[in-house]
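For this view, one protein chain was removed and the others were kept in their places.
Naming follows writing order (A and B), and every chain is counted from residue 1.
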Amino acid sequence: MPLDQLVQNLESALSKVPLIDPHSHIDPLKPVSKSLDDILGYHYYTELAHSAGMPQTLLAPEADPRDRVREIVKFMDRYDNTAQYAWFIDIAHTFLGLPESETRVSAGDADKLFDAALKTFAQPDWESQVFEKTRLEKIFLTNEFDDPLTGFDTAKYVPCLRTDTLVFHFDKPETRRRLEATTGIDVHDAASLRRALVRVFLRFTQNGAKACAISLPPTFHPAPFDDEHFYEQMQFHGYHDLASGIFWLIAELCRDFRLPFDLMIGVNRKVYPKGVYQGQDLFDQRTSLIQYRDLFNAFPEVTFPVSVLTSLQNQELMAYSWIFPNVLPNGHWWYSNTPPFIRKDLTERITAVPKTKLIGYYSDAYKLEFVKPKYGMYRRILAGVLADEFVRPGTLSETDAVALGTRLLRDNVREVFKV
Amino acid sequence: MPLDQLVQNLESALSKVPLIDPHSHIDPLKPVSKSLDDILGYHYYTELAHSAGMPQTLLAPEADPRDRVREIVKFMDRYDNTAQYAWFIDIAHTFLGLPESETRVSAGDADKLFDAALKTFAQPDWESQVFEKTRLEKIFLTNEFDDPLTGFDTAKYVPCLRTDTLVFHFDKPETRRRLEATTGIDVHDAASLRRALVRVFLRFTQNGAKACAISLPPTFHPAPFDDEHFYEQMQFHGYHDLASGIFWLIAELCRDFRLPFDLMIGVNRKVYPKGVYQGQDLFDQRTSLIQYRDLFNAFPEVTFPVSVLTSLQNQELMAYSWIFPNVLPNGHWWYSNTPPFIRKDLTERITAVPKTKLIGYYSDAYKLEFVKPKYGMYRRILAGVLADEFVRPGTLSETDAVALGTRLLRDNVREVFKV
Partner (left out) sequence: MPLDQLVQNLESALSKVPLIDPHSHIDPLKPVSKSLDDILGYHYYTELAHSAGMPQTLLAPEADPRDRVREIVKFMDRYDNTAQYAWFIDIAHTFLGLPESETRVSAGDADKLFDAALKTFAQPDWESQVFEKTRLEKIFLTNEFDDPLTGFDTAKYVPCLRTDTLVFHFDKPETRRRLEATTGIDVHDAASLRRALVRVFLRFTQNGAKACAISLPPTFHPAPFDDEHFYEQMQFHGYHDLASGIFWLIAELCRDFRLPFDLMIGVNRKVYPKGVYQGQDLFDQRTSLIQYRDLFNAFPEVTFPVSVLTSLQNQELMAYSWIFPNVLPNGHWWYSNTPPFIRKDLTERITAVPKTKLIGYYSDAYKLEFVKPKYGMYRRILAGVLADEFVRPGTLSETDAVALGTRLLRDNVREVFKV
């Protein structure tokens, strides 16, 4: 019983659009996987296997990668219903030679796949093969403020200044030491902080950075701090409680340097501290974009592509994007990056927010091999939404629907981030 | 690829039901548009155009209406994906002679449409033409407490006492001055306030008012105040902080005068103060109907048709309506008045709340020309929900499904508001 022809047509047309992926965690010096352990070590798989009962023993760095892969694959028959498992099957089909006719992977396949991956990933042109099979044109990075931005092609790997550490860990001496090391400035008051941040922004924009980004807890309220407050906290209170004010300074620099500021709103870190690596964060649904009211009003010149962790905040995101010219809905993040949430959130946005403001998707990938299955999932849902909301009701022709989809997939990324 | 036949049949049958629209902002002395500027000056279009990048220059009252229309139409190719754009296309088809075969309007069409509108709207019987093409029987107004209620046919234009100003702006001398002007009573304590409100209610009910209404912020908690508290706040605290208590007095009068009290819950005013006129309000999703617990318990004789601003509150509204005999779900308001939210909220209500309590829809229109496209959108969704939830599973025949739809569209409005 095949999916209907209209959805297939739309999906097929959309799959030809070259991708500019506006958010990932790719290391540009090691962008592709070296072994299946790089694929299955992705936190989605370790989380699900652990959640389904896998002990963490083999997740230790010193464990044998092949054993770890066997273990994660062994538990797949407990989580083979998930979207994440479907990404892996897509990877196995596209990159590891699993025949299209085989739609399952089970314990017995681990070694075969491990070997196939080793061989495949060792090809000298593997990186460019992945780019080609993915129709990937550019992909944004997530760079720490002191990351080196050289040694890679910034036309392909677009730097993006991630500011979580500066904002939320400025009370740690290590953060200030790193900031001094990269800028030459010892921060002891608002003025020196501003100077140091300017140097960071200068270096990033000179090296092709196209965005600034941060992830924020559900309780966060941005607020401007006056210089006296910075001084007092820095001199007498161990640099504590400066997050709101540092964030505000960074917004000022986004304005001055004309960088969009990606806000990723809603994550509580280390809710399950004994969870697997990167599988410890959850959230509190009780949060509101009203917390960003002052920010959005104070910076009309700054574009804020906003991601929300929960689908519950999607109506706020839709409404704030409908009203504020500088607020844009950005992709489908993490716990909202599964088909039911994408379908719901996309449908709500695409029927109410100006189409030129909709940034459809980003992969959030750690390795390039994940861009294809994640965008594949998104395109299938996008095709379905375009069919149901626009083509079937007679509002758009198939051609126009593909153009609308292309806008979400690519055009808006180019325009918003000026790439 | 047409919509399926069943949905078309249901929609067609529902489109024959004469409408009683239980909430609008129509001015009964100027109910229809005079020019296309009246249509496109509706805040939905100015908001979306501004959100998509339109400067506000031409929105100034002194700007030329034709220039303003050109500007708003020019930006349509940035928001032609929205439900609001679809309303405009419907208006252009129905009222402005745009051929059905043309499904888009672009910059070049602005002047032609402007001229067509001028000519069409100038017809002496335009108001009755709109009533007829819309199959509109009656429409509720939104009247300030001191609005004149004469000079129009209250059988067609049903007065409704809007109480936001009394409740939320009683600390403004202007409000008290206006209240004294319309009632002859100088309010200085609870007794005089009660007397003044009684006069307002008397005048409204004697002039055919069928409802009282108010819009409320997410944090609002109704509460009875004792007379001493009124006295103290009025005498010594500049009439401040009386909102909860005045609201409660109004609920008492709704009981005494047997008027339903429409609650429109969840709006934060002026979140984006530099936004376009009427395009400045947003919300905080963190609100609950539990805040109305005492009210619903204290006034079992008052019918409360409740609108919620966010779809997130729809499950509460469904549950409170299922339990409290005096709580009724009322239409789909503002940021929840787009197809995905209507579909979801309607489906949730129609499968769990007694059908005699479901007030399906209201237009919220400022000009009569909007009643048709808005109800048209609603009927299409209603037809789909009736098909999916009742006819296809074999629970209702097509005829019975149309009867259920008619109940939501018309019968319940008649019964609840006694019109």
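Just so we're on the same page, a residue touches a chain if its C-beta (ideal position, glycine included) is under 8 Å from a C-beta of that chain, and two chains touch if they have at least 3 such contacts.
Predicted, not measured: the structure shown is a model, and the values here were computed from it.
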- Message: Using the touch definition from the top, which of A:311, A:356 or A:412 touches the missing chain?
- Response: A:311
- Option from B:312, B:342, B:359 or B:377 whose C-beta touches the chain left out: B:312
- Message: Touching the hidden chain in the complete assembly: which of B:140, B:296 or B:334 does that?
- Response: B:296
- Item | Missing-chain contacts mapped onto chain B | 6, 286-290, 293, 296-297, 300, 312-313, 315-316, 318-325, 344, 347-348, 350-357, 389-396, 404
- Note on the structure: Residues of chain A touching the missing chain are 1-3, 47-48, 50-53, 78-84, 86, 103, 268, 271-275, 279-286, 310-312, 335-336, 338-341, 380
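Everything that follows uses one rule, which is that only the chains that are shown with their structure count from here on.
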- If you average the Cα atoms of chain A and of chain B to get two centres, how far apart are those centres in Å? 39
